[in-house]
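One chain of protein is taken out of this complex; the other chains stay put.
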Amino acid sequence: MPAFVLSRILQALPVMLAVALIAFTLFTFVGDPIATMLGQEFSVAQRDALVAALGLDQPVPIQFLRFIGNALHGEFGLSYRLSRPVSALFAERAPATLELAFCASVVALAVGLPAGVYTGLRPRSPLSRALLTFSLVGVSLPTFLIGSLLILVFSVWLGWLPSFGRGDTVQLGWWSTGFLTLSGLKALILPSITLGLFQLTLILRLVRSEMLEVMRSDYVKFARARGLRDRSINFGHALRNTLVPVITIVGLQLGSIIAFSIVTETVFQWPGMGLLFIQSVSSADIPVMAAYLLLISAVFVTINLVVDLLYYAVDPRLRAGRGH
Amino acid sequence: MNTIARAWDSDLAYSFRRSPTAVLSAIVALICIVGAVAAPVLAPYNPFDLASLDLMDAFNPPAFMPEGSLAHPIGTDDQGRDVLSAIMYGARMSLFVGVSATVFSLLLGVLLGLLAGYAGGTLDAVLMRIADVQLTFPNILIALLVDGVARAALPRDLHDQIAVYVVIFAIGISDWPRFARTVRGSAMVERNKEYVLAARVIGIGPARIMLTHVLPNVLGPLLVLATLNLGLAIISEATLSFLGVGLPQTQPSLGTLIRVGNDFLFSGEWWITVFPGVALIAMVLSVNLLGDWLRDALNPRLR
Partner (left out) sequence: MAAPLLEVRDLVVEFPGRRGTLRALDKVSLDIAPGEVLGMVGESGAGKSMTGAAIIGLLEPPGRIAGGSISLGGQRIDNLSRRQMQRIRGKRIGAIFQDPLTTLNPLYTVGDQLAETMRTHLDIDAAEARRRAVGWLEAVGIPAAADRVTAYPHQFSGGMRQRVVIALALCAEPELVVADEPTTALDVSVQAQVIALLRRLTREKGTSVMLITHDMGVIAETADRVAVMYAGRVAEIGPVKSVVKAAAHPYSAGLMASIPPLSHRVDRLPQIDGAMPRLNAIPQGCAYNPRCPHVFDRCRVERPELLPAVETRAACWLFDSHAPRERAHV
């Protein structure tokens, strides 16, 4: 087990390094940080001092190492646009994004999994066909459009739910939460549905196709030939075997929820990391972009690792060696 | 060979006729494509002709509402532009970017896939590792990064001039791995077949073997992938434009129209954003349904 975890971590390292290199390249070679930070007028002495302070006079590999060292300490420099430390900006906005992503994941899993199992078990029932059509529409609907339509119906026409922002938040230490106030909870509903819907349809379709695949397998046929009851075949034998591939994809989907929140946050003016990122893209705010890139990669690598560990728990073939 | 091709053709045609969804989505897709491509001919107005715009016409509701008029069947926007015409021109832009980006991904994916599959070894390992990493990130994020870098690296006016191509590149570069994987898998299988070995022995070059033996084997899956990818690419472009980092205001796509219209949701002029949205959904949904049908039709095992 520890060897397995270690090998997975070792495999993730080159990926993180590659992403760090891309972020570093962005940081160092795209745009001109000196000009951005000093503004229009500066003396040569001022310039040299800043170059030395930023370590820009060092050889590139040294600069890269420093970049990684800083990144490990959460140091990503100053935002060009806001002139504040990038780390502080992210710390401020992380709770908003994470709470939104959490609620969207709950929406996607709570509906997507059962619907996928159902459509896989009863592929010919009318409800399955309806669900499948719905899922295809879901895949074809751009996230921002879902958001706009939800706002139009529930905020503008019906006036039930807020159309932007987080509502009232409560500060718990450095974490600001919208879970503890009514307006905070109401503000979460539309963005969570918007963000979760796409992943919901993907999860539905994936679980369905895995379920269909497993239902065709010899061991399910054999389970039938043994006269086992439907419930045991469907939920014991079939569902458990679909878990392995489903965990992988669902894990990755949940990871991309955080990345996809860029769009949802823009639609709902949700003060999270995605909105910060999109603002930095349109104003070419490289330090923020670089930090976001590294952050998202770290999230993905972590999720991958968790997925591998879950695999290990579900599939005995990974746990034990062959034979005795 | 000819008879096989004919039988395959007729099977496909048969399953097309038998599927109402396929026929219906083909019709909708055709309407969208014709309306978009022939916009300069078919559109009632030219939304880019500033001389024809009249602010007195601004915010006209659709014809079926009171105060609406048949002159602008689905209303006008804040500038007095005919929404229908704007949609047709916008769809033209969306379709152009979507198709170009898909073709770009397809060519890049096929090339890299063949290289990886045929060369094997280190090149294969490196290419596929890149593809793996890229596949774990949502394509919209990659497109955003590419676009952001282009913005930072290029002078502003130059960037605006070539914005369309930047967007095509940004979307295209984010979607190649799936094409590459499909082609690579097939290339690796074919590479070890005896007739390929025989062909190599008699001195036929790898490029020719790839083109004549490997590619024909993956045309079906590639077609399915390309169709589904077209829908994705159109969504990606619309999303970029909606976020305000895609196409410039001077070359609006459906995404741009929806973003502009979004500002008027609250003041009640919903049609400025809803109709471009409906057009976008119709286009993407019909293309996706066609791709879905095509995948099932070419892969009978799944039925």
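A and B label the chains in the order they appear, each numbered from 1.
Assume a residue touches a chain if its C-beta (ideal position, glycine included) is under 8 Å from a C-beta of that chain, and two chains touch if they have at least 3 such contacts.
Remember, it's a predicted structure, so these values are computed and weren't measured experimentally.
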Touch partners, limited to displayed chains, of the chain removed from view: A
Contact with the hidden chain (one of A:228, A:249 or A:299): A:228
Touch list for chain A against the chain that is not drawn: 217-219, 221-230, 232, 236-237, 240-241, 314-317, 320, 322-324
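In this text, only the chains that are shown with their structure count from here on.
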Intercentroid distance (Cα basis), chain B paired with chain A, Å: 24
Chain A contact footprint on chain B (complex, rising order): 129, 133, 136-138, 140-141, 144-145, 147-149, 151-153, 231, 235, 238-239, 242-245, 255, 258, 262, 265-266, 268, 270, 273-274, 277, 280-281, 284-285, 288-289, 292, 302
Chain A residues touching chain B - in the complex, by the definition given at the top: 14-15, 18-19, 26, 30-31, 136-137, 139-145, 148-149, 151-152, 156, 163, 212, 252, 255-256, 259-260, 262-263, 266-267, 277-278, 280-282, 284, 286, 289, 293, 296-297, 300, 304
